[in-house]
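Note that one protein chain of the assembly has been removed; the remaining protein chains are unaltered in position.
Here is chain A:
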Amino acid sequence: MFASAAIALVAVLWWATAGALDRQTDAAIRADALALAERWREAGATGLAEAIEERLAVDVENESIYLLMEAEGTRRLAGNLDRWPGTTPAEGNWFRTRVLHDGIAAEARLYRVELPGLRLLVGRDESEREQLRRLLTEGVLWASGAVVLFALLGAWLLRHALQARMSLVFATTAAIAGGDLGARVALSGRGDEFDRLAQTLNAMLDRIGTLMEGVRGVSDAIAHDLRTPIARARAKLEDALSDAPDEAALRAAVEQGIADLDGISRIFQALLRIAEAEAGARRAAFAPFDLVPVLADAAEIYEVAAEAREQTLATDLPERLELVGDRDLLLQAVANLLDNAIKFTPAGGVVRLGARRVPEGVEISVADDGPGLSPDDRSHAGERFFRADKARATPGSGLGLSLVQAVAHLHAGDLRLEDAKPDEPDGRVGLRAVILLPAP
C-alpha cells in the first residue's frame, strides 16, 4: 500500500521533470525560429544567414543547430549542419533525428520552417538532456527499489512486533479454550492499546469467572445442603410408612413430609435468587424508584412481628431516596435483615431501620439489641448456610445474609456488619447490618 503510493509519487515526479525539460526545449526552439523568421522579413536571406552565424558564434555550449538552404537545390547558405538530414518527415514541422554538427554526432530536436525560396532548420542538441533524463530515470528506479525494500522490511517488522504483542493474548485465549479459566493476559505496563485490550479481556474473563463461581456455588450448595433436608424428609416418610400405628399418625407424617418439601422448595428458591443476584442476571429488572416507601412498607410488614415479640421497630427515614435497582430484591434483603433482627432481639428490645444519603451513596441500616456477632462469625456471615453457634437454636436456613450480600453486590454495593452498641457493658452489643449502595 505504502510502496505503491510512493511509486506513484515518484512516477508523477519523473513525468513532471522530464516533461518540463522537453517542453522547455521546444519553447526555446519555437521562439528562436520565430525570431529568425522575423529577421528574414526585415533583412532578407542575407540578414538571416548573418543572424544564424551570429548565434552560432555566441553559442559556447555547442547546443544550437541551424541550417539554412535554398528551397530547391543543395546550396547551404548558413548553419552548422553539413547537409539536410535524410530522415526528414514529409508531414509536420517537429521531428527528432540524428545529426552531425561541428563534427559531433548527436540526437537533436528539430523544427522546420518554410520560407519563400528558403528552408530553415532550427534545433537543439539533446545529448545532454538525454543524459540528464537517463540520470533521472536511474535515480527514480533506485528510489522505487529502496521504497519497496523499506516497505517490505517495515511491514515485516510491524507484523513481527504485532505478533509478539498479540501472542500473549493468543496464549491466554488458547488456555481458556482449553479449559483453564484462571488464565489472564499479562500486561506490558505500557498503557497502550494492547494493554487496554488485555485489560478489557481480563475484565471479561473475571466476569465469566464470577458467573461460573456462582453456578458452581449453587451446585455445591444443592449437592451438600439440600441432600440433608431431603434425606430427613425421606427418612421420616419411610419410617411412617412402615411403623405408623394408625391412620392419624400416617396422616401427620405425610403432612410433615409436605411441610419439609415446602421448606426444601423455599431453600431452593432462595439459592436460585442468590445465584441470580450474584450472576447479575436480574440487572434486567433494574428500574428507578424511591426507596423510602419500600422501606416504610418493610417496616410496616415487620412491625407487627416485632410487636408480637414485645419489641419496638423504630424507623428513621428521609423524605425521598431515589435509586436505580431491583425493588423486590431490595425489599427481600431488608426483610431478611429485619427478620434476623427480630429473631435475635429479646423482648422489650428495639429494632431500628434507618436509611440516609451518605457521600458514597445510600446507606440502609438495620440495628438490633441482640447478642451481636463475633468478628470471626461476621466474616463468615455472608457464606451460604453459615449459622453462628449462638444461632443454632433459632429457626433459619443460613441463607438470609448470603442473599442480602448478593443483593448488595448486584447493586454494586456492599454489606457491612458491625456492633450496634460497641460500648455496652453487659455484652449485648447488638448487630448493625449496613447495606451501602453507591449513588447512581
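Here is the rule we go by: a contact is a pair of C-beta atoms (placed from the backbone, for glycine too) under 8 Å apart; a residue touches a chain by one contact, two chains touch by 3 or more; residues count from 1.
To be clear about the criterion, contacts and distances are computed from a predicted model.
Visitor: Of the candidate names "Na(+)-translocating NADH-quinone reductase subunit A", "Branched-chain amino acid ABC transporter permease", "DNA-binding response regulator" or "siroheme decarboxylase", which one corresponds to the UniProt protein name of the undepicted chain?
Guide: Options "Na(+)-translocating NADH-quinone reductase subunit A", "Branched-chain amino acid ABC transporter permease", "DNA-binding response regulator" or "siroheme decarboxylase" considered; the missing chain's recorded name is "DNA-binding response regulator".
Visitor: Going by the contact rule already stated, which one of A:E53, A:D195, A:E213 or A:D339 would touch the omitted chain in the full complex?
Guide: Counting the whole complex, the residue in contact with the absent chain is A:D339.
Visitor: Of the residues listed, A:A151, A:A183, A:L331 or A:L436, which one is in contact with the missing chain?
Guide: Spelled out, the listed residue whose C-beta touches the missing chain is A:L331.
Visitor: Give the residue, chosen from A:G400, A:G413 or A:G430, that touches the chain omitted from the document.
Guide: If we include the chain that is not displayed, A:G400 is the one touching it.
Visitor: Thinking of the whole complex, not just what is shown, which of A:A5, A:L272, A:V324 or A:V358 touches the missing chain?
Guide: A:L272
Visitor: Of the residues in chain A, which ones touch the absent chain?
Guide: For chain A, the residues touching the absent chain are 255, 258, 261-262, 265-266, 269-270, 272, 276, 281-282, 284-285, 297, 300-302, 304-305, 307-308, 326-329, 331-332, 335-336, 339, 342, 396, 400.
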